[in-house]
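Of the protein chains in this complex, one is absent; all others appear in place.
Right after this comes chain A.
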Amino acid sequence: MVEESGIRVVRCGGNKISFRAPIISKDSRFLLCASGDLVKVFSTSTEECVHVLEGHTGQVTGVILNPTNHLQVYSCSADGTIRLWDFIDGILIKIFVCGWPIFSIYVSEKHVGIAFITIHMESKKHGENFQLVALHLPKVPEQEVEAREMSAVLCNISSNPGSTAMGRGGEYVASVMGRQLTVYFFKKLKTYRFSLKATDKKGAKNAFTCVACHPKDDCIATGHEDGKIRLWRNFNQKKEYTYSTQHWHHDAVGTLCFTTEGMHLLSGGVESVLVQWHCEEVNKKDFLPRLGGAISHICVSPDGQMYSTSHLDNKINIIHCSLKLSAVIQGLVKGNIWTDLMIDPRTRALVMNGRPGHLQFYSLQQDKQLYSLDIVQQEYINQEGLDQFEVMRAAFSVGGTWLATVEERGRCTSDLESSLKLWVYNEKAQSFELNTTITAAHQDRIMHMCFSPSTETTMLVTTAWDNQFKVWLLGLDSDTQKEHASWSCDYVGSYHGLQPTNCCFSSDGSLLAVSFKEVVTIWSSDTWELLTTLCQPPGPIRELCFGRLSCSKYLLGTTAKNLFCWNLLTCSLEWSTPMDVCLLRSDPLSENVVAFSLHSGNTDLFVFRPSEPRPLFTQKAVCGGKVQRCVFSPREEPLDSCDERFQWLNRSRLYFLTELMELLTFSTKAEDERILNSRKQLLVDDSVAVTPFYLLLGKHRQQQEEKQNSGVSQAADRVQPPQASVAIKELLHTPAHVLPAASFLCSMFVNSLLISNTGSREGKEPAEQVEESEKEEDDSEEEMETHDYEQEVRTQGSVEEAPPLLSKAEEKELRRVRKTDFSWVTNLASS
């Protein structure tokens, strides 16, 4: 989509990372997963994305370790290529061009130089039939090779990678489709087919859903739609084959996986419970419940230490083999989106519906979910057909202090249950807290709501289908305590019994515009007096939006056919233009307004200022289909683009969500270059291989040594801000169970936290010391204890290696540090 103008539409993050099964590297340090047309390499301990393997031009459909070199990985893609990567350094080694879209890839140690791929049946190129072929990967020195030599293995298989599996040591391949299991033995070139009866009296759905092969025994596990797992044996016989059935899942088995040694079988489904079956004791099973969305893939690391589960809500859990959750990689959740896209003014995170009943805060810069706010606060039940509460509307106040949400249940049935919740941001807890819950705020569904932008009052307006709009005010109730300032209804407005659709405050908050079908009413927010009405038939008003900054006197409205702009000073129509605007949004930081218009299957984009009916920028066919939502996100540092046409992108970025739930944005050439440059600096630190102990102690010692050598003053050493301290970084990124005792780390940690403005602190000290003199006795006792302990540690350490001897100067410093008053730390902690 590169345009000559130097601006292009790019997919920005939020790609599905649970589309295909991830893989874990042999040493369990990295997790690789397909994400859009990239392969992402995550660290399993820190959850950070370490590398992005870029190169494919289509959706990556499979990632698999090279069986002959565990530092390399094959990836296949719908663009018809297989690429071989070195994922430690992020280097592309080879490209094998196959020419057909590839849907999955399998390899085995026994078949060196051969990849088994799933492609369309040749006869019907775009049909629903797929085949498994063995593709010979030629060994030539060139980087890009044509791989055309292939032979069919199995026909009529499913394109789902989970429905085909390589058997013990590559002896056979098993594939399921519908109600048939097919096993192909490579040595004997023989195919066995086993079918299940479709007719079952109880109407059981016994179609296969997935398959897995035991790594050591000849045993095939298959999952079924009714939740059963069958373990097949003796499948080299037409008649004497046998299977045993296990049933725990209440719904279709999503995925199956044997552990590396074949001791356990892992299964998962919509229940989002990881079930670990013991192969020896079939009745025994362990569970890890409440993992998130439905489990779509399970993978096991080659050393068997780690499992990972991929979930439909775009999440990968990394689980230790003792069934303890060790890390969570959460992508952008793209389920049903009812709320608008919003930008949290504090974190600048994108806010929208996340997991069911939650709002997700997604950092677009880091492409990472910051956190998920539980709005509904009810357990979500994974069952079809249940009517459960969903967050339907959400709005932030200007400063981000208040968040209003609307949750509903029973939309389809007549008995609607809804509640309006108001959340206040708690600075201490650094999160939103529920302030007020208003059940049944309106008689009917709430359609729209917005906060008043004025800083003096905190005001919320809601419009609903019960022909009313309500104004809610944060009131300090005189009867109750001061802390419990809660929201209450201040004014109920209506207009001729018409249904209100949209509401919008002017930028100073003095005017409220509410649209009632074809009529736009303007209300004074001080007196709640109807000032004027604007009417421009035909057609009801769809969107309503005030201009910003210099254009704040303009009010924009759209109907199915026209875009209107009213001047509120004259109360007359300034201009109108016939266009079908499906989405209208103003940039809070500039006068610009963006309008999306659906035109012959594609959406066009127009950027304009309300003051003049001439677009600043247009782009035809931004994307296919209708744009669902859009939002302006303020930039951290404004661009200084000289080109007039792109100046509207200087202050904010525009994000929009397409019909296919793709999050897109505009990127300028300058930005692209900057990103490219920054990527080059990101190289993997060699130290990742070293044990956490080394990182914590060894590195710190190194620094100390350096310090001694260079003789840098202590004050200068402490200048470095807390975030930059390596020790803290390691401390926070290391799993707690491998850390040394907390008392040992404490002094180091506290040390690094100290800020060196000695002057001010010394001034304060005497006064505080007097206050704390009573406590000093206790403190000194504690000090003695810790002191002893440290000595112990030191003597223990001396047995094996040279202890980290402290220089005199350091000891002095240490003693001084101990004497310093740390009560502020406790204050900080308790706050």
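A few points about this structure:
We adopt the following convention: a residue touches a chain if its C-beta (ideal position, glycine included) is under 8 Å from a C-beta of that chain, and two chains touch if they have at least 3 such contacts; residues count from 1.
Simple rule for what comes next: contacts and distances are computed from a predicted model.
With the options "NADH-ubiquinone oxidoreductase chain 2", "Ribonuclease P protein subunit p30", "Anaphase-promoting complex subunit 4 WD40 domain-containing protein" or "AP-4 complex subunit epsilon" in hand, the undepicted chain maps to the protein name "Anaphase-promoting complex subunit 4 WD40 domain-containing protein" (source: UniProt). Across A:Thr68, A:Ser195 or A:Asn234, the single residue that touches the chain missing here is A:Asn234.
Taking the complete complex into account, A:Val282 is the one of A:Val97, A:Met121, A:Val282 or A:Ala670 that touches the chain left out.
Annotation: of A:Thr68, A:Ser195 or A:Ser244, A:Ser244 touches the absent chain (contact as defined above).
One chain is missing from the display, and on chain A it is touched by residues 168, 216-219, 233-236, 239-245, 250, 280-284.
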